[in-house]
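With one protein chain withheld, the remaining protein chains of the complex are depicted in position.
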């Protein structure tokens, strides 16, 4: 993979995640108790041996910059290669929407690298993959472009790009639609292609008024290229809506998903290192089927939930089917069910709050309930 | 200085430096053969013992991000404290000009720190200072705000903020004017004050429509505070125009300035570390009164000039009174006088170019002459 | 290097033979403690939190894992341009090579390092005590007393005093008048904590004398302190009254772990006085549908399907269905299979307790399973 330069696009739309992602990029969303969504893209790259990674910064970049810093925690703080930040095109220079103008503005990053291939990924997917296999597949198929997909194990809502392939893995149809059915092949927004192909697509599409890399750059010109599709058979979650976010987090409560995502010895998911003490379980603690991050103190009951760093659960408090982000405080006797609480939320004594399975109740940052 | 949080403002106007600073912040301008202007602010902070530094990013942030990364080269990559990037307020949320909206957007950085004082500096000044002395002075004077100034050793053009002080160092008058005379006290855009004072000035000024920290925040309300002024007696250069940039670079050719700025054992100016081989002087090399950075290869003549990393000077080539940035190539027999050449400029064989003392000829990045 | 006010020197060369099963592959200071820490995290974090940013770590016994753990010191914010952690193993010189012959000799052999950092004071610490302490106050006292050496002391019950080095002091001033090494008949109950602040020229003088003295055992307690007292030097005590534990034996190491599990622990891992540690990339721990965890500490990467009570569980530990772990300390990546029972035990790293097997110790006789062993 030394011949591959990675680009991670953090410029995705976050319209469907408004409450959680209003002032941070989707990729900076906390996930599974201690991670952020972008950790998966970064870790997948480095675990696969991609040593040079460009990060296209979102509009709200402070959380991402603060999380990633030099990239040291992902082994990307290097003298040669390593991490490069690619800020968005200056506002005002171009009023077009879409990610293409930002890719265009940073095209020199890929072109001036000494690499042969670009691996371009959008980062709002959660999965653990070895991209080396994708490169091998790409070469074996002699493809112009290889895209990664998974077969849906249930129906999806929202924008989906689905493909059809011939038996040898060549893409025969490629379409964007609203929603997709179980069993369809859904594109995971990760593309591998030679640098000149990437540069040609970006440049020719942008200079003819295109706005979106996938729609305008690839789908509209699919006929010009030999596009292969690589199936990722493991766990995949897409985080495009609050419901998807809620579900993906709770999927991590399945031991097989937890192990596949996080406990692969050669493919660990790295994240920003923080000091936090081990979890302290007190006398009356009762915890079932939950993920608990360091720094928590648990006096009460926790079930089917995910607790991020530094959450405290008071005496007699009950947490069920909920996600509590960093430093939430659930005071004595409070009860919380089907809730997503953002950072630093305080649920005061004996207070009860409850959402429903598909519409979790969202408590915004720093709120005191 | 453990009680001080530093903020470095990279949001200054660069109107007067158009050719060199069109696509990078003034603070990212290469300086004195291997530095960038921002290195002085960062190094002064860390040498003085300021361990927590916020960096207000400019619009064109890629060069700055790439230069500073984690802050490791300035000893600012820490677990506790260290470097924090403060991106600009989102465009669109506020159409006001000036730096105040960005300071306001990042005010939590200072307020949530556990420090007592803010040291707020604009970074387009070159000097080597121990801020500990400023803090001692501030306390001894029991001031609300302490600003740092120097006494001009010659007339200045362009916007200047000058002050008058009583014998005990209290500011009695504070005014912005176009140009200032030798002997006047000129503010160096560095301010020390308690965090609450800083927060009060920023918040009250911004919320009443103010745009500029110095003009609207401090000058307009000077009467409300006891403002002290600390004189910095060493070398100071302000970089607000191409002429000032040219002069400040050439000042470094004076051994006493070179030693004061760069060779103080306890106050070294740090910069991004790069690998470059020692300079190779060949048979016919003739070099006088010049600063030559590593990675250069010199066959020809160099006088009163500054060569950045990786410049090559061909056989019979002559460089006089010029500043050549990274990787310029002056081919055999070429002649260059009173020139500022940006990165990667190539002056082809036997070509002559010449500017004048006050209006150096500027060759833009990647040009081939 | 720039001038240093106070240089820290941590003696981390000890084999820890009384912790045998836990020091098969690592030096004592690298033994894991408290769910995610190692013993040396405590003196190191104390140094950093006290503002001491140059620290020499003197190693000798199986130092590889310790060296690797310390790395450049970034976990403790000690990867500094001018400062940080300096690893000081024994070394060869023009005239031969010596192992460290005692605590004082270890420092003596590194006088060139001390000169290089040019400190006014040298703080000497052991790498095998669990406590949180602000050395800057002790340094302040040292300066105020105009002392040659200040020794940290800790009040122990009178009946335990015969197990310690005891300082007899002037009650008013704290000046040390007599030193009794493990006295049958103690005149005081102030035990030395093995924490010394020396004024540097004074230290250098005594070390240079001791270094060439063939009758010396080169130990601070045995040789140097008695000599300093005899010479009438200014020795002062500095009393510490927080939590302090020498974890040199299996029982005391176990007890110190259990102390963390009290409803109100005798010292805070969670407070402002941060204990820094190297953090692996591990997911939050998972507690299964039938898991039960009480009065315990559990860290990232663990998976618990059974019952845990009054225990400290390190990262990567897996506890199977129906397994029961009580009053125990389980070090990283150890597996306790379904239905196994572990009580009053310390299980080292990478141990496997097979399904249904039992490891049962009792208070005063803690069971220990050595690294990599398989039981049952």
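Brief remarks follow.
Note that the chains take the letters A, B and C in the order they are written out, and that residue 1 is the start of every chain.
Here, a residue touches a chain if its C-beta (ideal position, glycine included) is under 8 Å from a C-beta of that chain, and two chains touch if they have at least 3 such contacts.
Everything quoted here is computed from the prediction, not taken from an experiment.
Shown chains touched by the missing chain in the whole complex: A, B, C. Note on the undisplayed chain: of the listed residues C:63, C:174, C:306 or C:361, the one touching it is C:63.
Only one of the listed residues, B:183, B:196 or B:255, touches the absent chain: B:255. Checked against the hidden chain, the listed residues B:56, B:121, B:188 or B:269 yield one contact partner: B:269. Between the chain not shown and the residues C:88, C:133 or C:225, the one that touches is C:88.
Interface note: of C:99, C:137 or C:158, the residue touching the hidden chain in the full complex is C:99.
Annotation for subunit B: contacts to the undisplayed chain at residues 32-35, 73, 252-253, 255, 258, 261-263, 268-271, 273-275, 277-295, 297, 306-308.
Residues 75, 77-80, 265-266, 270 of subunit A touch the missing chain (whole complex, contact as defined above). Where subunit C meets the omitted chain, the residues involved are 13, 15, 25, 59-64, 67-68, 71-72, 74, 79, 86-94, 97, 99, 112-113.
Here is the rule we go by: only the chains that are shown with their structure count from here on.
At the far end from subunit B, in terms of centres built from Cα atoms, lies C. Chain A has the C-alpha centroid lying closest to the overall centroid of all protein C-alpha atoms shown.
With centres set at the average Cα position, the gap from subunit A to subunit B is 38 Å. Multi-chain contact residues of subunit C, defined as those touching 2 or more other chains: 274, 276.
Residue positions 77, 79 of subunit B are each in touch with at least two other chains.
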